[in-house]
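Following this message is one structure expressed as structure tokens.
Some chains have been omitted; the remaining ones sit where they do in the full complex.
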Amino acid sequence: MQRVDGRKPEQLRPVVITPDYNKYAEGSVLIEVGDTRVICTATVEDKVPPFLKGLGKGWVTAEYAMLPRATGVRTVRESAKGKLGGRTMEIQRLIGRALRSVMDLEALGERTITLDCDVIQADGGTRTASITGAFVAMILALNKLVEQGMLEKIPVSDLIAATSVGIINGVPVIDLCYAEDAAAAVDMNVVMTGTGRFVEIQGTGEEATFSRDEMNRLLDLAAAGIHEINQVQRQVLGDKLAAAIGQV
Amino acid sequence: MQRVDGRKPEQLRPVVITPDYNKYAEGSVLIEVGDTRVICTATVEDKVPPFLKGLGKGWVTAEYAMLPRATGVRTVRESAKGKLGGRTMEIQRLIGRALRSVMDLEALGERTITLDCDVIQADGGTRTASITGAFVAMILALNKLVEQGMLEKIPVSDLIAATSVGIINGVPVIDLCYAEDAAAAVDMNVVMTGTGRFVEIQGTGEEATFSRDEMNRLLDLAAAGIHEINQVQRQVLGDKLAAAIGQV
Amino acid sequence: MQRVDGRKPEQLRPVVITPDYNKYAEGSVLIEVGDTRVICTATVEDKVPPFLKGLGKGWVTAEYAMLPRATGVRTVRESAKGKLGGRTMEIQRLIGRALRSVMDLEALGERTITLDCDVIQADGGTRTASITGAFVAMILALNKLVEQGMLEKIPVSDLIAATSVGIINGVPVIDLCYAEDAAAAVDMNVVMTGTGRFVEIQGTGEEATFSRDEMNRLLDLAAAGIHEINQVQRQVLGDKLAAAIGQV
């Protein structure tokens, strides 16, 4: 089987993470996964949402958006429509949950970290690129807090990265570009830790179904790919910083 | 291990489906899963969304809501807030996708079936109860179209039902009630067909992660439970109607 | 004259009130008036709206909604539209005013009682059924406060119930079902107390007018019907509770 861009089924697109892409944010990256490009910024604020007030715990949340021409056909802005769409809400809830899964919220203290993931160009896999990039932006912001003496160490227990897998013409493939995504019978987003545990699995058959065996093959592909992406994250963060994660 | 309501880990709560609960809808049920109660109505309209105009295909979509006192503490109405929350959007997208997975949209013709799932009382598992109930309401509505000669046969290839599974204190359990849901480290919603294929898997660790082995045990539990729920659906639909499904 | 459902002009449809329909609400009923079905829940909260802060008084308010298939043709959800319609606002203001007319707000103390009236099935008279049912739900909630020692007695001076009357083909009739409502030249909603005093009269000629004499005949019909409805309320509340009302 030949993929549209010549990749092998198990081959990721190139992943490039540029740290400190924004001069104002406490942490930031530009992440590129093939032609998909997302700016991720991490903002640290000394406040928590109402439901956490006075509990001595922090919070991690995310917002996601696409520029109108991130896509082939111009998308109407959600600010102009006056409301967020279901897809946007679903994605930003996913990013937030994924990052919270490895965060020690007590150790973070009464702070909120907001990850803004703004898609500059979309060629499939924007939500998984957002998770992978937002994780790095978050660690950069936390490291700043450590350097400023606000935190003793980075209160994160493991790496987090994500990718998509799917079945196209019966073949399980990884990291679907937009053209593949549109053609896939089954589409699965997988978020995993650096030690290979699952954080989130969202497998869905749009007008199709899948067997347990197919699911297992997709998870094998995802696990291998996420392991590769972790290496890119480690490189950007540097040995010292990467080592600090998980040593809570 | 003792569950809060005395059930065994693999034991479902009683599932009761009352058909034709509403005198106006083309199909309707009241589904009760323990203390969770959802009214599901199926509306058939001779129109399709703009993106399907002129393609000769139909559409299946869903809306989900909770009455203010479906919950222990009164929830503010989304109509009063002026917008749908992220959770609501996520759930109604899930229900729609699940039902479309077994529907032959070409055979349905230029019609839209809207499944309204209104939670009267919520004790955990409202989204999976909605899927299970909405499937039956949809079949009842389709059967009416067959009886009226609008369709030759029910254009559905398999049964659809759903349940939740999760890990509580390290033990995988099925069909979590609200108190269990709040305590679960991992929460997974599984939608399957009558022939045991997956339609949707949404596994998520809120401030936690899970291993591949744990995932497998959860899927085993879900598969067995959904098989049981299918029996309730078949009973409500009756032999003849149940037999008609999948004979496309 | 023959009414569409065979009733006599002065004959109400059967009124059935099922108390404690919801396991979470402080008070709740399912009220059925013919095929009209409304779930009414009463929520008690220890707070008051801003305009009453610090005045030592309580408040009673109501919200009203219809499920999409409460009606013959599916109604778009107001949550999806992003705003409440004029009819909804008018009705929920009416229900609130009606219940406040017999409530001793000082004796209630700094509490708000919210009556949620959700129409499951609509066959005319949903607003008057809501008032009749909400009154019972409110008394059940207040009784719980008395039993818990939060209130000395039920701070309500009289029963409240409502019905509709109208003129069809020149004949005054009571408790119009949907088909009659659509055909009526004059439509009047009447809210009265158990001792026969008026709380609210809303008479309106849609593309028609009515004489003083016609109005008097409508009010006679309404008074007799409301007296009957009061008997159903008394039966549901039980002798002891019914007796407690008005003994402030």
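Residue numbering begins at 1 within each chain, and the chains themselves are lettered A, B and C in the order written.
One rule holds for everything that comes next: a contact is a pair of C-beta atoms (placed from the backbone, for glycine too) under 8 Å apart; a residue touches a chain by one contact, two chains touch by 3 or more.
Source: prediction; values computed, not measured.
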item: Subunit count for the whole complex, all chains sharing one sequence, 3 displayed; value: 6
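To be clear about the criterion, only the chains that are shown with their structure count from here on.
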item: Chain-level touch network, classified as line, ring, star, complete or other; value: line
item: Chain B-chain C separation of Cα centroids, rounded to whole Å; value: 34
item: Between chain B and chain A, distance of the C-alpha-averaged centres to the nearest whole Å; value: 28
item: Rounded Å distance, chain A centre to chain C centre (Cα mean); value: 51
item: Where chain B touches two or more other chains at once, by residue number; value: 83-84
item: Of all residues in chain B, those that touch chain A in their complex; value: 83-87, 89-90, 92-93, 97, 100-103, 105, 158, 188, 193, 196-212, 215, 219
item: Contacting residues of chain B [partner chain C, same complex]; value: 22-25, 28, 35, 39, 41, 43, 45, 63, 65, 67-72, 74, 77-84, 88, 114, 116, 118, 120-121
